[in-house]
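Below is a structure I'd like to ask you about.
Apart from one protein chain that is not included, each protein chain of the complex appears where it belongs.
In this document, chain identifiers A, B and C correspond to the written order of the chains, with residue numbering beginning at 1 in each.
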Amino acid sequence: MNLGLYMAQRLSAMVMVPLVFGHLGVMIYAIQGGLTTAEILERTMGSLWWFLFYGCFVVAVSIHSAIGMRVIVHEVLKLRGLALELVMWAFGISILFLGARAVMAVTML
Amino acid sequence: MYFHNPLKNDRCAVSEEDILEVSVWRGTGDTGEYETFQVPARESQTVLDVVTWIQQQIDPSLSYRYACRVGMCGSCAMMVNGEPRWTCRTHVKKVTRDGALQIGPLRNLPTIKDLAADMDPFFDKWIAAGGVHTPSRSRAEPIAEVSPEDPGRVEANKGIECINCSVCYAACDTVANTPDYLGPAALQRAWTLYNDSKVEDRQAVLDAVSKNNGCHNCHTQGSCTQYCPNELDPLSAIAGLKRASAKSFLFKSKEDRQ
Amino acid sequence: MIRPHRTHPLWFAYMLHRLSGLGLALFLPVHLYVLAMALTRPASLDRFLAFADNPIVKLAEFGLVFLLAVHLFGGLRLLALEFLPWSGRQKSAAAAALAGAFLVSGSFLLRAV
């Protein structure tokens, strides 16, 4: 882990903080207020704001968790060099891909 | 068992019931096993005294290392009941569990023999972390005037009394998991340099600790601060380095753009 | 058994943060995948709602939120420690952050069930 990776991981974490709070807040509010999932979905569909909200999250989380996984894999499985880079990128890209699909599903359909 | 004849003026001799069960690591490199010895318990007795007693009275082939015997040289650290400690200043009573002690070589370093660890990697990293002053003036010039209240000085002083005993290094799981990791003591030394107003090239200090093996690997486990026998706080020093390097990362890229 | 040199609050905070991060990293893809599939394939909301009512899914979703809360507070603690001028009270900060995490996730749990 060097300064570049560290900054990427910490900055992405900082980006996620308000987003996660927002998301958790909505969830708690939704469940408490008796909102159904359907109602939520209705609101998010077609909303540019929600698209940006979850879009940001997905980008940040793919960066953040890919670096996090890199660290764990390196420390626990002792992977290093090219293999380590591949694991990180593969993980990041998969999350990004899955996340992008989910965001589309939630906001665009 | 054989009892060392209590010397003339020894007021601390004890009855035969007070026996410590001491298991000691014997071996070289990665191979070895624990061997158990019985040692008489005494009043003012340090873990180093126990080890010494075994070598002098029971098994002359036991290897260990010490020098100053008063907590200044940092040569005598070992694992005592699974925790890293300076043995010359660790009172037996504070660490025995049911009258038993387990003593092993310091963790995270290669073992030379028995209780003596090879400390070279620790010092190689000390230097690799940039832990050395680059001359700011010559011996012909006067000594810099520095106020003792200067904030940088206050910060540097917090970490300067490190005796490089490697206790923190042995306590840190990140060192265990990432063998290249510079480790708490070396990074703390870098932090004292960064805060030393006599150091001119602070960026060089940050660069040295910002590589793949640097301060950003620290996961704030805090075992370093927990175990430092001198009550130093490498955890906070490393956090300071992270903060300073992050700042320089943001500012430097700005400057580059200008 | 937990090795003796690890038995202090900061180390537990570290391990909790790592495990929650790992948990998130492993379950989030599943969450995202399921979410996308449920919504896209049949292109029908009903299907999803039925799916979301499934207790196993509910539990998994709850676990995710729980992990997120733990990890979030742990992460905030770390960010504060690293980026704010810290005091010498990391231990209590760790404890407070953990307590906060459990409080929030706990209250969520109570309401959700």
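Assume a contact is a pair of C-beta atoms (placed from the backbone, for glycine too) under 8 Å apart; a residue touches a chain by one contact, two chains touch by 3 or more.
In this text, contacts and distances are computed from a predicted model.
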Among "Fumarate reductase flavoprotein subunit", "Stage 0 sporulation protein KE", "ABC transporter permease" or "NitT/TauT family transport system ATP-binding protein", UniProt-listed name of the chain not shown: "Fumarate reductase flavoprotein subunit"
Neighbouring shown chains of the undisplayed chain, as defined at the top: B
Listed residues B:131, B:183 or B:214, member touching the removed chain: B:131
Identified contact with the non-displayed chain, of B:20, B:162, B:206 or B:232: B:162
In subunit B, positions touching the absent partner: 7-12, 28, 42-46, 48-49, 52-53, 55-57, 60-75, 88-91, 112-114, 116, 119-120, 123, 126-127, 131-133, 135-149, 153, 156, 160-164, 189, 193, 196, 198
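In the analysis below, only the chains that are shown with their structure count from here on.
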Pair sharing more residue contacts (C-beta pairs) when A-B is set against B-C: B-C
Subunit A and subunit C: spacing of chain centres that average the CA atoms, whole Å: 13
Gap in Å, rounded to a whole number, between the CA centres of subunit C and subunit B: 35
Shared interface positions of subunit C, touching two or more other chains: 18, 82-83
Where subunit A touches two or more other chains at once, by residue number: 10
Touching residues (chain side subunit B, partner subunit A) in the complex: 174, 177-178, 210-212, 214, 216-217, 242, 245-246, 249
Subunit C-facing residues of subunit A, complex: 10, 13-14, 17, 20-21, 24, 27-28, 31-32, 36-38, 41, 61, 65, 68-69, 72, 91, 94-95, 98-99, 101-102, 104-106, 109
Sites on subunit A touched by subunit B in the complex: 1-7, 10, 71, 74-76
